[in-house]
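Got a structure for you, written out below as structure tokens; questions coming shortly.
With one protein chain held back, the other chains of the complex are shown just where they sit.
Residue numbering begins at 1 within each chain, and the chains themselves are lettered A and B in the order written.
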Amino acid sequence: AESLKLGHITPPSHVWHKVGEHIASNLAEASGGKMKITVSPLQKLGNEGQMINLMQAGAVQFGIFTAAGLANREESFLGWSLPYAFRDVEHASHAASTPAAREMLKRLEPNGLVGLGYTFAGMRHVLSLEPVKSPKDLANKKIRAFPSPIYNDWWAANGAAPTAMPLSEVAPSLTTKLLDAVDIDLDALVGLKFHQQAPYLTLTNHMAFPGVIVVSKKWWDSRSDADRAMITKAVAEAEAWGFQEAIAADKANLVTAKADGAKVVDADLSSFEAVGKQIRDKYTAKNPLIADFYKQASALK
Amino acid sequence: MITLIVFFGLLLTGFPIFGAILAGAVAFMATNDLAVLYDSIPIQFYGALEINSLLAIPLFLLVGEIMNKAGLTQRLIAVAEVLVGGLKGGLAYANLFTNAMAASILGSAVAQIGVMSKVMIPAMERSGYKRAFSGAVTVSAGLLGPIIPPSMLMIIYGVVAVQPIAPLFIAGILPGVLIVSALAIVIFLYGVFGPGLPAGTRGERSASVKILLEGLAPAVIPLVVIGGIMSGVMTPTESGAVASIIALVLGLVYRELQMRDLPAILLEVGTNTATITGLIAVASVLSWVLAFQGVPDMVVEHMTGLTDSPFLFLLLVIVLMLLLGMFLESISVLIVVVPLLMPVVTSLGIDPIHFGVVCTVATVLGLVTPPVGPGLYIAIVQADIRMWPLFRATLPFLAAVFAVLILIAAVPAISTWLPALMIGK
Partner (left out) sequence: MFIHTIESADRWLASAERVLVIALTAALTCIMMVQVILRYFFNAPLFWAEEISVQMLVFATLFGLSLLVHHRQLVTIDFLPQALSPRGRHWLAVLHGLLFLALLGFVAKLGVAWITRPEVQIELGATTQLPRWYNYSALPLAMAAMSFHQLVGVLRHIRDLIKHEGAGT
């Protein structure tokens, strides 16, 4: 049997890991046990930058990358982080099959990666030490956000100070008020129980958070056509399964978070949405594919 | 296999540990058909150093350096003498007590043993204690350095095991108190059943009050460090920064420290930091390449096949760390072994904070077991003692620390109760 590797950065409880396992079992079955994938969570194979190098060299064959991180290599992936482009996870997963979203996957090839599909985490919200009802409540507050230019622009435009920090340091930083808030999805919130430090949850619903399923181009090019068709099919099935899983998880996680003591704040989202429009305008003007993607995703509403 | 030969072969023939770990990682890549991973060595090396928690290391090293240069240690000793010096064997208890106070300022056992043995061993000898016994008390009480917060070992564990530092610091408090008690009992038994202890001396009451008041100032440092972290007001790194400010101000006020001493102090802090963080960087390259080849999964399989009892697993870890700690430098052992064992810790449901305390105390014991025992060496050099008499005299104390270690392994609450109470972790 051929021994293959799939790496990603999330913990084993995350939807992405389950999607990875799903791809592994689909492919084991389809190949009659000839292709055996080991899924490595928590960046055990390396961080995303390292994993891309390893995939370019063919040492790692499969990966699930954050779209926001891949935007460092292919700018159009920033389209997925446009504020208020998606109603919910279901809407975002529909957007995954738009021509623009598929075009983004194609554009990964110069990076030595073949993009095969998407998988989602929950929508992003704000968890904070003090109730956040509008951007005013975040003025000059430190908020932990994904390290990416669009996240930085978005939080800066809301008057907050975006801060990059590993997840393991978030809980102690909230305790010591080194951080005032976290930009977070409910999956991570429920898993890491940050509401024990910062109880107030504002369902800003400002962005989606997709992962991109990729294959090493070097390895892909060395496969037969039949193998490629088999892999494409195995990934497509896991992708569809992952969409449903993420939609269900986002709903269930909200129930769990509330039951576990997270206090949902009654907030005025229109002011956040107004800020969101500025950021969307800036990024759609920057890159035509991002503009196409926003148009196509909006048409699905 | 070749990796192990390269690693141990180089290590035991006196190759720098930093280089041996790096060479081991390269040998592993070369012999497992993983040459494609070479390109990632610099990323892994650099990335391992970009960790906020590591900032606490130079800050706490600085506190220690300033404290030594500024004569704060002498003030602590004077306070301890006033408090317990009057008892039979008073100076031995005072030594223990001073070490406990110093441990709440210093983060490293070797540094603490270095400072204390220079002062305490001659002082005890003058008062009629045997030199080996004086050394034994000093060396074993110095082990408190990384157990009572702040602690370099806990920071290192937190970084390699990806755990927050604050709960680890707090988790060391109760074990520290237990070890102080255990060591005090050994001193007491030595007085009753052993060769006996000299009588204590009590000073003038008026002099005592003055000494206690003078000692209050350095006592502000542990209050800030432990109090700040326990109340959740400060991160460990920030408490290190505040402690440095206080130590610096005290040193300048007491006029035992001058601004022109600072460059030498900073150089010492910088190179001592590099010694620790350099090991963390190369060990991260090694851990990563081992993880890439699925070695931790194999460890999990073997370990869980051996036992599914958390306590038995912890006993195995303790034995492993003590054995490795005899022949290797025990801090490097901690850095290399912990990432391999973390998956087992998770699968057996052991609290990573509890595991951190067990590993820290086991590592600390390795610092004073021959033949490779930097804690013994430094006392030997500072107080002109010979290795074997010192080690023999230390044995009853080490046995007491070992007994506490077993207790800590058996009762997770000793480590986890206080952090849960204070900061809900």
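Everything that follows uses one rule, which is that contacts are C-beta pairs under 8 Å (C-beta built on N, C-alpha and C of every residue); 3 or more make two chains touch, one makes a residue touch a chain.
Owing to the predicted nature of the structure, the values given are computational and were not obtained by experimental measurement.
Every visible chain touched by the undisplayed chain in the complete complex is listed here: A, B. Shown as candidates are B:Q74, B:T277, B:Q293 or B:S347; the residue that touches the absent chain is B:T277. Listed residues B:L197, B:I229 or B:V242: the one in touch with the omitted chain is B:V242. Checked against the full complex, the one of B:F45, B:Y157 or B:F292 touching the unshown chain is B:F45. The hidden chain makes contact, of the residues B:G19, B:G128, B:G194 or B:G227, with B:G19. Listed by residue number, the positions of chain A touching the unshown chain are 49, 52-53, 72-73, 111, 140, 142, 147, 149, 152, 161-165, 178. Within the entire complex, the positions of chain B that touch the omitted partner chain are 10-19, 22-23, 26, 38-39, 41-43, 45-46, 49-52, 54-55, 58-59, 62, 234, 237-238, 240-242, 244-245, 262-263, 266-267, 269-271, 273-275, 277-279, 281, 327-329, 332, 371-372.
Here is the rule we use: only the chains that are shown with their structure count from here on.
Centres computed as Cα averages put chain A at a distance of 40 Å from chain B.
For chain B in complex with chain A, the touching residues are 34, 36-37, 39-40, 43-44, 47, 51-53, 162-167, 232-235, 238, 288, 291-292, 294, 423-425.
Across the interface of their complex, chain B is touched by residues 38, 40, 44-47, 49-50, 53-54, 57-59, 165-166, 168-169, 171-173, 175-176, 178, 196-197 of chain A.
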